[in-house]
Every structure is written in structure tokens, then in C-alpha cells.
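Before we start, here is the structure in question, set down as C-alpha cells.
Complex shown without one protein chain; remaining protein chains in place.
The chains carry the letters A, B and C, assigned in the order they are written, with residues numbered from 1 in each.
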Amino acid sequence: MAGRLATVGLRITHAIPVILGVVVVSFVLTRALPGDPAVYFAGAAADEESIAQIRTALGLDKPLPEQFLIYAKDVLTGDLGQSISTGQPVLQDLANRLPASLELTLTALLLSCSIAIPLGVLAATRPGSAVDHLCRVLVTAGVSLPTFFTGVVLIYVFYYLLGIAPAPLGRLDFIYLDPDHVTGFYLIDAALAGDLETWLGALKQLVLPATTLALFTLAPLARMTRAAMLGALSSDYIRTARAAGLTEDKVLFTYAFRNALLPVITTLGMVFSFTLGANVLVEKVFAWPGIGSYAVEALVVSDYAAVQGFVLAMALLFVALNLVIDLTYTLIDPRIGFETR
Amino acid sequence: MTNSGSTPLPAEQQDGAFAHMAYVLRSNPVTLLAFCMFAVLMIAAVLGPSLVPYDPLASNAALALDPPSLAHWFGTDSLGRDVFSRVIVATRLDLAISIAAVALSFLIGSVLGSIAGYWGGWLDSILNRLFDTIMAFPLFVLAMGIVAALGNTVENIVYATAVINIPFYARLVRAEVNIRRDAGFAQAAKLAGNADIRVLALHIFPNALPPMMVQVSLNLGWAILNAAGLSFIGLGVRPPTAEWGIMVAEGANFIVSGEWWLALFPGFALMFAVFTFNLLGDGLRDIVDPRQRS
Amino acid sequence: MSLLSITDLKVSFQTRRGEVQAVRGVSLELKKGEILGVVGESGSGKSVTSYALMRLLESNGRITGGALTYDGMDLRSVKESTMRDLRGREISMVFQNPRAALNPIRKVGQQIEDVLRRHAKATRSTAKAEAIKALEAVRINDAEARYNAYPFELSGGMCQRIVIALALACDPRLLIADEPTTGLDITTQKAVMELIADLIAERGMSAMVITHDLGLAAQYCDRIVVMKDGGIVEEGAPGQMFAAPRHAYTRKLVDATPREGTCVRALLPAEQRTPEPDLPKSDTPLLEVRNLTKTYRGKSGPVHAVKGISFTVNKGESVGLVGESGCGKSTTSSILVRLSDPTEGEILFNGEDLALTPAAGFARDPRRAAIQMVFQDATDSFNPRHTARHSISEPLARLTNLSRLDLKARVEELADLVGLPRPLLERFPHQLSGGQKARVGIARAIAVDPQFLILDEPTAALDVSIQALVLNLLVDLRAKLGISYLFVSHDLHVVRLLCDHVIVMKDGEIVEQGPTSKVMETPAHPYTRQLLAAAPKPPVLATSAAE
Partner (left out) sequence: AGNDVVVAVTGQTINSLDLHRTGTNRPSYQVAVNVYDRLVSFGTKTLEDGSLSYDYSVIEPEVAESWEVSEDGMALIFKLRPDGKFQDGSPITAQDVKWSFDRAVSVGGFPTVQMKAGSLEKPEQFEVVDDLTFKINLLRKSKLTLPDLAVPVPMIINSKVALEHATADDPWAMEYLHKTPAGSGAFKVAVWKPGEQLVYERNDNWTSGPVPAVKRVVLREVPSPATRRALLERGDVNMSFNMPNKDAKELAGTEDITVATTPIENSIYCLCPNLAFEPFKDKKVRQAIAWSVPYEEVFKTAAYGRGAPMWGGPAASPADIAWPQKFPYATDLDKAKALLEEAGYASGFEVPLSIDLSQSDWMEPAALLIQENLAKVGITASVEKIPGANWRTASLVEKRLPLHLETFGGWLNYPCYYFFWAYQEGHLFNSSNYRNEEVEALTSETLHMPVDDPDYAPKIKRMIEIVWDEVPRIALWQPALNVGTRELDGYEYWFHRQLDVRGLKKV
């Protein structure tokens, strides 16, 4: 156990230079963006004088190293600055929007896993068969379409033509009131409040965007599940288990699947962080008030604080995610922390 | 179980590279399909501009937004340009972007990953932190940032796509090199008088190729989608250049108003290409891997 | 009445080159309480026969003919569910490589429980106690604690005991052991085989022991069948078989098995034997190792792999290095061949200290060609992307200035020298058999005319008859080229055949060294005696004993 704790501890120390790196790179990146935020935010009819005023107010007249030191100091004190484009503290913006993105991404991944993993297992138990090829083709088709395109098509078909899906108006139709903020996840908050109607409303809104994202994430998960299952199924211990007469279910799930889970979890982690960054496009299509669309807007208008805050938040999330994956690993695989890595 | 067998000598016929490829293609219908599709793409990329019926850039306001017809198979866009011609001509650019980006990240990722995996130690630690740092960025947003900062030219799209892909290659190569670092054949190569660099470059690295091929093919598709995503945000290649991503992104706005052909056909082309690349992976690996020969 | 009878079993596999007939008409009987040994070279169909009997063939395999009767039941036609009930409860199997045979992420106790529960030998509440009982049955110390262990926390021998416990948990009537001791140390090998024999006797079970080690089969089996090319060539009691093998193939096998009182040439079939060569010997030291120490920085403190050993190898001499797994043999060889640096100590080669040049820079050292090595794992030691020709010419191209044509000629000359048919030069490693790979490895090592050759268990993965060829080849080469050998092995019989001197290592230290005959016949150290005792002793063949 000490070995495992040490492994986890090591991971945390590894994260420190990463976060430092992210802070520096995001700072440099934002300053490299073209355009002058002071000009942009001075508004329509601003003259040179007012632009200069704004530049001073934003601290952009100071030399870059000094700006960086100020930024670094603020970050250390937990102050991510104020987004000029939304006019809110970045921290608050992120707190509002991150749950939206997370809820969407997690739902999508849940959906994706519940399809991809059984599909991968099915394909692995019949390698080379028609089912296998079909699964490969289907899953690949899903990942071949740009998400924004899938999103628009789904809206067109299910909302516009068929009228089955609710209006793509973000997280909740306006006829519902937002559930009390507890976690920021509407499904959870509504459930906590015992408000079935709102819960259903939030769920309905989630279906299309989550499907869009899920379609996109199906392929890596199914592929990895298949490969890992194939690997596990061809290993010696499976032969031993079969020779001992264990039932096929036991062999497949308790023996093969649990072993195959390890690489699948790694992939899941990668897919998660990738999706969270990439749902930018889906959020735009579905008017989803998430962190992705926030970042895009901020980037386009050179809203330094917002971009930096977003990147930092994502990096922290990424680090946390890796930690969770490591912990999951240690739960599943007793070898972690003993093996030399 | 060894495959030593007691087969008597002059043994069975050797597979040539060609016969091997033929075998890989024959044994897996999906791979065969993928290769055929790839051939189609290649033909479109090479011959496309000389095949198309119309100038892909010539507008014709009178013909704007015409649905598909015999004259315009895929219809026309809002400027009256022939969608079919644009879709075909775009093949070259899209393939060029993705191949260039993937080649770049493959190259850089391989070098860095090999170094990290072979020498290990502090070099490995530093490089690993570097890759972690890149990975810790939301990749698409990083690509957007790079393109926004450097300007939206084709080269910059390529660079941005390459940068965000580097860690994936580097990690893969690192792992593959690492497990072979002390392999018997690496030691044998050293005994044969190869210095570390040669051992790494000529003996260890080529053996990491088969798994990399899968990554390459997935990435080729992904690079196209990435470029398309950038176009959707408005950071794609410059108009009026025909590019699938831009066409889909613009066309997506026309779907609801009934001009489905604007997004659908380039969308299919995009899907076709990504699909091809994705399917190609396993076949490519089998072809590169000499162990598949017997 | 026989418990198991196999009649004219035929098994074939569908492969990319068409159908492969792996088993072509095997018939055998197994009586109650009998231990049947199945021997034969690699690929002769031993494993496939046993898998066919369990109906555990890989998906491309199919039983194409014959009958399988177990206790009156036709195993070919029973339902899959019945078959599953039989597996583990009636017929059990033990495989080689025990660590891989256990689920790496499940507690070993639970794995045994799974089997017990499956065959209703235990309920949820009694499972743990029953599992511990099963562990105790295979004489594991502290069974209760081991219940919670994961495979990676146990040694190879212990894992094999667990696998046996798992196989015997439900008191099957028939145990099939497929090379149960391959990959284990000799001492462990002996312990495991004895355990199996004891348990079988205790429970009155029948067993089928598959092995390619004739010595082992002779020692533990009541009856032996010899397989070749998917068929059975001879069957009989072990003593009788060794004394008077009827079939030529059996004779070849028996001959090739190294044992006390033979010489290298005697391993070969009679018709291939050539006169013993004259081995050059001198008293000039070629290599002097002084106080060689290697300490690895391990996760949990330093690992002292080699603890200050000293020895000398004279010009033209062959020195054997024996010891159990992990005693530091490979570490020593890799330092001597200058692939890694010693922590301390001198390596005087022709009087010059090689340790002064770091391993990283040794590739370009002029003395590089003088010291070469043949690797333990032949498969692993070839670049899978290079043909045999490429592999052999690599050191020539790097370390000599031969022209392209000369290079080609030299490679072919080497191929002839090691007895590798020239067409095989164009093959990739995976297209070569174990013996062929061993030859390529040797050809590569001697290509640049080394003075000193380290052979790290070059025959460990080979069949006895191929081993016999390779050993003879090595002896011939030594005679012809005057190379000195450091022969690393754990097989005392082989060392005896090949070496003038023996060094016995244990835990990184040399416990005994001296002329081979002296060490083998009058071992001074208890560890050496223990090693000698553990080696299987095949009955001595009447004819060769006379020689």
C-alpha cells in the first residue's frame, strides 16, 4: 500500500512542473495573439485617449515580464482575473460553465462506454467475423464526421423535421427554472431537489449533444476494448481458467475483461480530456453554455485572463484526471507501485 | 510454443514484399476496401484539378444555391460555384495538410520519443514533462491559439496540428523504444560495433514502426477533422480556397434552410477520407511488420 | 480398464498456408492410477493432443478424426456444457510458465475459490477454508497468508504450486501436465515434480505428463510414449526404452540426452559421429577477472547482483559458469562483453584492463571484435526486421573493411561453417527454427574472429537433438578457431560435456571453481552437491555406456 501511495505522490509531484509549464505557455500564447485587447474593449467609438486608459487599466502598458509576475502572483492567490468579454471574474465564469461541460462530456462518455465496450468485447470474442468487421466500420464511421456537422444534422432531423428532440436551447428549456445550485450538474441538482420534471427536462436537452459527442468517442474506446480483450483472451491465464472449467461468463468478465480494463481506462482518460477540449464545436451548435465555447469566444477577442484561466483550469482538470486514473489503476491492478515503471 | 517445426530444408517459398501485401489485402476485406478507397483519394488528389468539370473558384450569382442536377452533380453554393468541382479539388489540399502535419509530428515525435526512451534519466524526465505540458492543454484550443497567434495560413494550420500531435507520437515511440532498449538484438547490435545512435536509429526505432502506423493513420484522419474544426471556428485556410472543412462548416448553416447539398457532399468527402485513413491503419501495420510474413 | 483412450486422433489447423496437420493419428491408453509420459521434440503434437482432449483448441484448430473416450464418455460428441463440467472436476491441466498461467490481478486464493465454487465443491461460506486447504495440499508454507497474495508476489516455483493446487482443487481423476517444470530452476523443478508425483500417488489419480526431457519422464513415469511429427513412434516402460530403444527416433532422442558418462560426440546419432577433435589448450591467461562487483540501484535499496568475483580464462579454454536463476550469470557476462559497466573490479584482457573503457564507448574500441557473445534468447537477439544474412553481416560491416563482395562471401562461408543451408540466409528470424536461429547467432558471433566468446545458455530453448548438434558445432569451432569460451548454463550435464573448468555461482558469489571433473565428482560446497542432486538422471543407455 505504501508503494501505491508513493506512486500517487510521485504523480502529484510530476504535475507541478506541468502546471508551471502550462502557466508560462498560456501566458506567452495569449500575448502572442494578434490584436490589441485594449482597442477591442474600448468599444465602438473610442478614441486614442480612452484606448490608452483601458490599456493602463488592464495593465497592458507594463513590460511583459512584469505582467507575467503579476499574473503569476494572482494565480498563486487564486485570482484568475476578470474576463473582459463576459465582464465576470474568470473564476466565477469557470465555476458556472465547467459543470455544464463536464455534465455533457460525462454523459457522452457514459453513453459511449455503454455502447463501445460491449461492442468491443463482442468483436473481440469473434475476431475476423462479420460482426467484427461491421463493428469496426460502424465505429470508424462515427469518428469520421466532424462533430459540428453531426450536431447540425441531428438537430435538423430530430428537432426540425421530426420534432422529437427538444429545442437546442442549451441546458434547460426556458419553461423550467434552474435547479438550486449544489453541484452545478443539472441532473444531480434536480435529482437532489427531487424535481423530476426538471430532471427530465435537463436530460432531454442532453440527449442530442451527448449523442453527437458519443458518436465521436465510440471509435477509440471500442478499438481499445477490442484490442485489450483480444490480448487478454489469448493469454495463458485464460487458458488455465478454461481448463479449470470456469463458465464462459466468468472467463470473459472476471478474468479477461478486468485485465482488459486497464488499457481501456487509460484510453478513457485520454478521450475524456480530448473531448472536454473538443466539445467547443458541439457547444457552439447546441448553444451549450460550457467552457469550450467560452474559450473560443475569449480566444477570438484576445481576452487574456479568460484564455489563461480556461487553460489553467483544463490543465488542473487534466492533472486531476490522471490522478484519478492512477488511483483507479491501483484499485484494479495490484502490481502498481511494486513494478518498476 | 516455438514455430521451429521440423520442416525439412529447402523450405517453403519466400514471400516477396509484394506478395506479402497481396496477402494482407486478401486476408482482410476491410483493409482491401481501405486501400481501394485510398487509391480513389490519391487519384482525386493528383488528377482532381484536371478532372473537374468547372473552375472551382468561378462564381456565378445567377446559379447560386442550385440543387444537384445533371449539370452540377453536387449542386452549387451560395456564390454559384460548382460543389462537385470544389469537393474534388479540395482533396489535394486536405490530404496535403493532414499528411504534412502528421509527417512533421511523426518526425519530431519520433526523435524526441526515441531520445527519451533510449537514454532515459533526466532527459526522459524533462521531455516527459514537456509532453505532459502539451497534453495538459485542451488540444483543440491549443491549435486554435497557435493558428490565431501565427495567422491562419495553411502552413500554420499544419504546424498547429503537428504540435498537438507530437506528444502522442513521442509517447508511443518512447514506450516502444524503452521496451527494446535492452532487447537482445539491441545488445547484439552494440556487439557488432554500432554506437548508441546507430543502434537506436537503425535497429530499435524501425521496430517501433508497426504500432506507429496505426497511430499515423488515425492521426491522418484526425488532422483533417482538426483542420475542419478550425474552419468551423473561422480559423481555417483562406477563402476562396476549396477545403472540405470550410465547405462543411459553411454548409452546416444551410442545412436547416434546405440546402443540404452544401454540407452533405463535402461532409461525405471528409468522412470518406477520415474513414479511409482509419481503416488503413491495421493494414498498414500488417504490411510494415515483417513478422506478418512467413 | 483404461480411464482414457485416444484412438487415431487427427487434428488440423487452418493457417494462411492452408491446412496444417498437427496430429495425424495418435492412439494411446491411460489406465487408472498410471502416470503416462509423453515425450518428443518441439512441434511433435504433444500439446495439441492434450488440448484436443480438453476441447480447448485454438479457434483455427479442429479435430478431424478419431475418437476420444474418457471413462466411457465420448468426449468428441458431448455437449460443451458437459465438457465444461468435466474440465477441472474430472480432467485438469497444468501448464508451463506458471506465472503467466495465473490471472495477474486476482488473488490466488480467489482463483482457487472460483474453481471450487464452479464445481460446487464449496459454497460462499466454505470457499475460503477450502481454498486454503487446497493450498496446504500443495505444501505451501503459511497457506493462509498466501491466500491473499497476487501471482507477482510469488516465486515461479510457488506459482506452479498454486497452479497445481488449482488443478487439483476439485479432486479430478486425470491430470494433464504440459511441461510443468520448464522455466523453473533445477532444484525447484525437482521439488515440483516430486510434489506432483506424491499427490497423484496419494489420490490415486491418473496423469499424463508432457515433456521433452527424457530424463524427467524416465524418472517419474510408469510408461512413456514417444511422439514425432504428430504420431506415436514408440511406447513402453522407461527403463526398457532407455536400455533398448526400438525406434530410430527414440534412439536419437535417448542418445542426444546429456547425462553422466557421455562425451559430446556421443550425443549425436551414431551415423553422424565424427572423431573427437583435438582441443587446443594453453596456460596463458586470456581473461583475468578481479574482484568484479555489480550493484544495481533497485527500487527498494541496492541489489548486489555480483559481489566481487575473480577468475581466469586461459587461451583456448572453455569455462563453464553455472548457478540458479538470478545468481548473476547474465550480469557477469554482460559486463565481460562490455555491454555494461562493473561497479568495481578489473577485467584484464590480454593484460589490458577493459573496465577502463566505459561500455557506452566500447562499440568503437578496436578490441570490440575480440569479445563476442551468443545470447540466451535467440529469438530476442535478432532484429525482427533483418534477414539472417543481414544479421550476420552486421558486425562484419561495422568492424571490418570488407568489400561488398567479400562480405557476401564471408557470410556464406560462415553459414557453411555453422552448418546453415545458404537459402536460409534470406529468411527473417521468425521464419527460422530454434536450432537454425542458434546457428545464425553463432555465425554472427564468430564472424569477426573473436578471441573470447561468451555463450549465455545458448541451448536453453532447444530440443535435445538440436542441442546435441549445436554443442558439437561449438566444440568443432573451438577446435578450429581456437576461441576461448565462457559457457553460461544451469544444466550441469551440458557443462560437464563442454567445459574444462567450472565456476559455480550462488547469490552473486563464486562458491566453488575448479576443473570440471573435480567439481562434478567431488563437489566441495554443499550448494554444488544440491545442484548435482537435483539434476534428473536418465538411466544410462546400455550401448553408449559401453563406449
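Criterion: a contact is a pair of C-beta atoms (placed from the backbone, for glycine too) under 8 Å apart; a residue touches a chain by one contact, two chains touch by 3 or more.
What you see is a predicted model; the values in this text were computed from it and never measured.
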Partner chains on view for the chain not depicted: A, B
Touch with the omitted chain, as defined above, among A:36, A:79, A:195 or A:236: A:36
Full-complex contact with the absent chain, from A:207, A:287, A:316 or A:332: A:287
Residue among A:22, A:84 or A:261 that touches the chain left out of view: A:84
Residues from subunit B at the interface with the omitted partner, ascending: 57-59, 61, 64, 78-80, 148, 152, 234-235, 238-240, 252-257
Missing-chain contacts mapped onto subunit A: 33-37, 39-51, 53-54, 57, 84-88, 93, 96-97, 152, 155-156, 159-160, 163, 167-171, 174-175, 284-287, 289, 293-294, 297, 300-302
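Simple rule for what comes next: only the chains that are shown with their structure count from here on.
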Middle chain, criterion being Cα centroid separation: B
Comparison of A-C and B-C by number of C-beta pairs in contact, larger one: B-C
Distance from subunit B to subunit A - Cα centre to Cα centre, in angstrom: 24
Distance between the centres, which are taken as Cα means, of subunit C and subunit A, whole angstrom: 50
Interchain centroid distance [CA atoms averaged], subunit B/subunit C, Å: 45
Residues of subunit A touching at least two other chains: none
Subunit C, residues touching no fewer than two other chains: none
Residue ranges of subunit A touching subunit C (in the complex, touch as defined): 235-237, 239-248, 250, 254-255, 258-259, 332-335, 338-340
Parts of subunit A lying in touch with subunit B, wherever the complex brings them together: 14-15, 17-19, 21-22, 25-26, 29-30, 32-34, 133, 136-137, 140-141, 143-149, 152-153, 155-156, 160, 219, 273-274, 276-278, 280-281, 284-285, 292, 295-296, 299-300, 307, 310-311, 314-315, 318-319
Touching residues on subunit C, where the partner in the complex is subunit B: 16-17, 41-44, 47, 229, 334, 337, 339, 360, 362-364, 368-369, 372-373, 375-377, 379-385, 391, 394-395, 398-399, 421, 423-424, 426-428, 430-436, 444-445, 461, 463
